[in-house]
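We show some of the complex, not the whole, and keep each chain where it was.
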Amino acid sequence: MNYPRVDAYSEIESVIHNFNPRAKIITFTALIFSFAFIESLTVALFAVLFSVSLIFISKLPIGFVYARLKYPIIFIFAIFVIMCFTVEGNIIIGSYFVSVTLEGLKLGLLIFLRATAALIIAFLMLATNRFDTIIKALYMLKLPNVVVQMIVFSYRYIFVLVDEFQNMKKSMSAKGFEIKANRYGLSTIGNLIGMLLVKSYERGERVHKSMISKGYEGKPRMDTNYNLMFSDYALTIFMIVLALGVHIYPVI
Amino acid sequence: MKKTAVSIKNLDYTYPNSKKVLNDVDMEVFEGEKITIMGPNGAGKTTLLLHLNGTLKKSNSDDVYIFGQPISSMNIKDRIQYVGILFEDPDDQLFMPTVYDDVAFGPYNMGLDKKEVEKRVKKSMTRVGLQGFENEVPQHLSTGQKKKVALAAVISMEPKILVLDEPTANLDPKSKSEFISFIRELNEKEGITTIIATHDVNTISYLTDRIYVLNEKIVASGTPHDIFSNPELLKQFNLEAPDPLKIFRMLECFGYDSKNHPLSINEAAENLINTMQENGDIMNLQMDKDAYENIKQLVNLYTYHPF
Amino acid sequence: MHISDGVLSATVVTGGWTITIVLAFLTLWWRSQESDITEEIPKFSVMTAAFFVASLIHLPIGPTSVHMIFNGLVGIVLGPLAYLSLVVGLILQAFLFQHGGVTTIGINAMNIGIPALLSYYAFKKGYDFGISEKIMGAFSGGAAIFMTVILLSITLLTTGQEFIGVAQVSAATHAPLMIVEAIITGSVVTYLSKVKPELLPIKIHKNEKSMEGSKYGTEF
């Protein structure tokens, strides 16, 4: 089966796609952390414009970007709406029960903008490489071995287990079961999940045995050869300066 | 004239974000027939089967009809009453804590009352030869037993059409034969229409009136003898004929003369005895100058291991 | 519900990361006292994938649908390593679906991980006390969501009083989830106790049936 993948368009050629993965992770993560804590509305707006322009530079199909970002942005927008109505302050529009305050509008908008900017950067970081490249970059960045391995193996088995889970759901629906949030529905889903856990546990044991049979001693090695080029250094410096800049600029 | 049990017209199917899996599939299955669907790995066999009870369906077109009714207009209870599907891996189908619950699952979803459900569980368990196993945990059974329980969980819905995906996979030869006999009995005694997708040519003799060869579309159909006398077709779609048929075609090169080619050992035994009797209990096999070449050609046509 | 990037203050985010890193190491160390971690990595990874897949179930409730967290269940099944498993789950969720956030992985892990650890102990203690696994499962599953809501609200309010509205809304939306997860967790635990009791922190030699259940298993 096929799944909607974040790295479906990782083979496109663009400046961002060609950016060295390890440098990309470091600089984009710096940007995410920087954008998430912007204090000024103007700078936040700039950050959004900057990340949107990166989408265009990345040449990712707009339909794909829209499909991937729609729900996360709706979710952030909901926070904005809630803030508008719930933060206390000077009422700008309102009646007896509901009212929008200026403070709420401002804070809500700030959160919405910086969250959107960070979201887009995070999305670009993942969408412009194959996922296995990201994993290898994490491995090279010396993230603790246990964590890298857990990400590697969990990621791999999500695909196997989604297929298995789909098959189980199909066989249930072939017997007339429909997922509903009632007592019977929930306890049947409980059995389904229980079954999935039992099968996964047994698969885990088989995977372990097959690793042992190939000499696994807890530290698998992965080959990586990402050479840093001049353009990578230039891009890295630019991004880092930008990440720091959005916080220094308002102070000046 | 026989009633049409399943009729499929111009069925197309594409999984989301994927290439076409089924392309303009046409199929007609009559009541009481035994159909086998063959095709290479990845030909879309399982996808086709999932359309037969509406597990997969498109809302905007009527391409699958069950006893004349478009499946898209049937509600879930009707659908499962007509068509029961046995999937390949029994572990995907047994998810309840006890065998009883698993076999009762379908009937319960059909809205039957407790007494009727109980009756059906008992009947189905007896049918598959596992009476007394109702309180076992399905996960603790052997592969063969799990497969039988999975089947009981389908026949407890008393479907008129039984759809089976690779029913003999991973079974040892004895369990396999038991399973085959059982399906055959359901067909013969209760008139249940069976539709089977399989690679296992040893089931053909017992469970097949007609074969459809599927490779995204229906590329051929006919009786087993039609299909298996076309070795080019078999090669093209990674299939093979049963060994007895191949051997009897070789015997023909020496002058053995029989009306048809056996598909199983049982058929081979009958064929030998009948042919001998018809020939006055005697037959002369002769090797002429072509025989060697013919046999060589047969092996190369019918197997993937060159002569 | 996970907190996105851009909502919380730098102080809260930093705090979240600190606590998560400390707890991840602590729980890992804890487990390594009892068994060989390298041997368990493959099994825990496959289980983490399983929980990830299970949490993708969307359940229709009224006009909307909710997706599961299952932190109580993860706690009951994986024990101390549940924390690391949830961290990995959050990383994958943020990376693959852009759910939650990147800067907030630390704080989100804390909000669902601490209840997972507490659920584990509650389940174990309750079970040892003689309460049935079904009731303890349901309790732990529901309580984990309840604690998550509390921690979520604390997190939001620590960032600023302005977030009281967001906290209220999120608490309200979690209420049905609490019931749903309680029922499902109770049912999963009941299933496991019959089919594969060694996946639960309960004594396996309790009765005949459980002995049979361990037929295929080896040590975990």
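Just so it is clear, A, B and C label the chains in written order, and each chain counts residues from 1 on its own.
We adopt the following convention: a residue touches a chain if its C-beta (ideal position, glycine included) is under 8 Å from a C-beta of that chain, and two chains touch if they have at least 3 such contacts.
Small disclaimer: the values here were computed from a predicted structure and weren't measured.
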item: Labelled copy-number formula for the complete complex in this structure file; value: A x1, B x2, C x1
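As a working rule, only the chains that are shown with their structure count from here on.
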item: Between A-C and B-C, the pair joined by more C-beta contacts; value: A-C
item: Rounded Å distance, chain B centre to chain C centre (Cα mean); value: 44
item: Averaged-CA centre spacing for the pair chain C and chain A, given as whole angstrom; value: 20
item: Per-residue overlap in chain A, given as positions that touch at least 2 other chains; value: 191, 194-195, 198
item: Chain B residues counted as touching two or more neighbouring chains; value: 97, 139
item: For the chain A and chain B complex, residues of the former touching the latter; value: 1-4, 8, 164, 167-168, 170-178, 191-192, 194-195, 198-199
item: Chain A contact footprint on chain C (complex, rising order); value: 4-7, 9-10, 13, 24, 28, 37-39, 41-50, 52-54, 56-57, 59-61, 73, 77, 84-85, 87-89, 91-92, 94-99, 101-103, 162-166, 168-169, 180, 183-188, 190-192, 195-196, 199, 216-218, 220
item: Residues of chain A defined as touching chain C within the complex; value: 6, 29, 32-33, 35-37, 68-69, 72, 75-76, 79, 82-83, 85-88, 103-104, 107, 111-119, 122-123, 126, 131, 134, 146-147, 149-158, 160-162, 165, 179-181, 183, 186-191, 193-198, 200-205, 207-208, 211, 216-218
